[in-house]
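To start, I am sharing the structure in question, which I have written as structure tokens.
With one protein chain withheld, the remaining protein chains of the complex are depicted in position.
Chain nomenclature is as follows: A and B, assigned in order of appearance, with residue numbering initiated at 1 for each chain independently.
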Amino acid sequence: MAAYLLRRAGQSLLTLVLATIVVFAGVRALPGDPALALAGEERDAATLAAIRAKYGLDDSVIEQYWAYVTNTFQGDLGRSIRTGIPVRDMIVGALPVTLELSLLALVIASILGLLTGMLAAVRRGGPSEWLANGIALLGLSIPHFWLGLMAILWLSVGLGLFPASGHVPLLSDPVANLHHMVMPAVILGTGLAAVIMRQTRSSMLEALGEDYVRTARAKGLRERQVVGVHALRNSLIVVVTIVGLQLGNLISGAVVTEQIFGLPGFGKLTIDSVFQRDYPVIQAVVLITATAYIVINFAIDLLYSVIDPRIRVAGGAD
Amino acid sequence: MLSVRDLTVSFTGEEGVVCAVDRVSFDVRAGEVLSVVGESGCGKSVTAMALTRLLPPYARVTGSAVLDGVDLAAASPRTLRHVRGKDVAYVFQEPMSSLNPVFTLGRQVTEAVLAHEQVSRSTAEQRAVELLDLVGIPGARDRLRVYPHQLSGGMRQRVMIAMAVACNPRVLVADEPTTALDVTVQAGILDVLRDLRTRLGTAVVLITHDLGVVADVADRVVVMYAGRIVERGEVRELFRRPRHPYTKGLLGAVPNAEARERSGRLLEIPGLVPVLSEQPDACTFADRCPRASARCTEHEPPLENVAGHEVACWHPHTDDENATAGRPAERSSDA
Partner (left out) sequence: MTTGEVATPVVTTADPRQRRVARRLLKSPLAMAGFVVLSVAIVGAVFAPLIAPYGPSDANFGDAFIPPGAEGYLLGTDSLGRDMFSRILYGTRASLIVGVLSVLLALAVGVPFGLLAGYFSPIDSVVSRLTDLVLAFPFLILAVGLAAIRGASLTNAAIAIGIVQVPAMVRVTRSETLRLKGRDYVASAISDGAGDAWVLLRHILPNAISAVIVQATIAIPGAILGEAVLSFLGLGIQPPSPSLGTMLTEAQQYAAQAPWTAVLPGVAIMLLALAFNLFGDGLRDALDPKGGRR
């Protein structure tokens, strides 16, 4: 167990280092002088010199990389070349919105996906399976940003049920916050729900054919316990893997969803920074996303060992 | 106590209907070990599963299986749930895959208790310790927190037995309980079964292809072939004077323990068990039978008492033949 996690930690760290190199190299790949790009509008000699000194642009590439990494890990992500605000502050301000949106979407998707997936597996061959499969296929084929537009058009503009855009901080007014968040979270969750549903269905069908399920039935357990406890717990291992792999899609989806619903989150920051060519912000956003992805997937590995005792106790299961 | 009459099981699959069990009737008496014997695919496991309808939904079961006045073959799912584990419990062949890998032994055994008894979790846990103790698992209390993959096959099979006897079932169905285990471990498991029968008075239905095991623990034997019972009687009587050519072949096919272990099957009789899509009016063994006559392929032989026990054969072996052929034990020493 310890050896396995240590090795996974090592792999994650290596991926993280590679990611910093990619981001670092990405900014150097910008056409022209990076100092000009990083300086933005203020292109007077003094500013350029300051930037050159700060990023050590006249040093060797390796020294520059080292300076970049140490700055980043000290929390110094530079300043926005548009507003002059420290990038760190911009991100700290935007992150809670995105976290709330993503978590809500994840919860909605998990509940929807697991329930319909189980239903489709248990009612095999019946109309419920047919319906669940059909909805999942639609969920995979609908462009979610368009679904968002349709929801705004129908539920906000047409029926006036939800606000079409805007955001209220969770702490200042939780009810109003949820009112603004529900629709984006549902829209963001639908794609993931479809993926979870399909995976749950297939791993559930497999689990239901296992000998231990027969044992559970032979004990005289209720069908609810047989399916909901014995079969589900084993299916979850596969489902969790899929959720980990879908994390990238969830992050991408959050960016688009925030853009459509005008939520002032990380995604909106990302898109705005591209159109404003705000390179320090882009650099930080890309690196933070990659880091989040790597860290969360490592956390999912830890989660496996909670769900699957074969990994927890036996150690180095693979 | 358990009375099975004309139990018939058919499966409807892609290749049409398969009749796996054909009008099987037998009784299980309290405290006895009844063994159901036959090659793989003869319908013995399906018969066992059909008792409490543990079969997939596409299986069709007719006939009756009456336990203490309740016909299990016609019972509601609700009734069946109360019967499973409480009155009729199972031990399966594959100890490796029959326990759920993600739950502790304690949880799985406790669950078997809680499924039928209104007791507190701590009482159930105490009971789990006693059960693990009963089936001979050392350090039972510490084992509650252990996962199945940390145990050997023999130990897992003991856990399966502990779960099965958790509610003192009337009938314990053991489906090839020792097949997947080493010979040395087998003996231990059989001891546990024998011990439980004596201590708890549980009737045991032992399903096996291993005649050594049958001779070791069974009181009575039912021999099945292609979904039908071909011979049935007391163990000693039937082994001493087999009437059906198939039984005779089975007994002749037990040369020694080593060969049996190697093949794991009774390969000595030429041919394979046929897969039946219908219930033919003929002896299903006729194709492989050295004594077959025209009558065998035209009429199904009834299960009738022939000097000592019942057999379904038009040309049963006589006592004289059995005497000249020698007893199975002697034959096996020849081989």
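Here is the rule we go by: contacts are C-beta pairs under 8 Å (C-beta built on N, C-alpha and C of every residue); 3 or more make two chains touch, one makes a residue touch a chain.
Just so it is clear, the structure is predicted and the values come from calculations on it, not from any experiment.
Among the chains on display, the ones the left-out chain touches in the entire complex are A. Within the set A:A9, A:L137 or A:L161, the residue that contacts the chain not displayed is A:L137.
Checked against the full complex, the candidates A:I85, A:L103, A:V274 or A:A299 give a single residue touching the omitted chain, namely A:V274.
When the omitted chain is restored, the residue from A:A2, A:A29, A:A46 or A:I62 that touches it is A:A29.
Touching residues on chain A toward the chain that is not drawn are 11, 14-15, 18-19, 22-23, 26, 29-30, 137-138, 140-143, 145-147, 149-150, 152-153, 157, 245, 247-249, 251-252, 255-256, 259, 267, 270-271, 274-275, 277, 279, 282, 285-286, 289-290, 293-294.
Following the convention adopted for this analysis, only the chains that are shown with their structure count from here on.
Across the complex, chain B is touched by residues 210-212, 214-223, 225, 230, 233-234, 237, 307-310, 313-314 of chain A.
The part of chain B that touches chain A in the complex is made up of residues 52, 54, 77, 81-86, 89-90, 92, 94, 97-104, 111-112, 115-116, 147, 149-150, 160, 163-164, 166.
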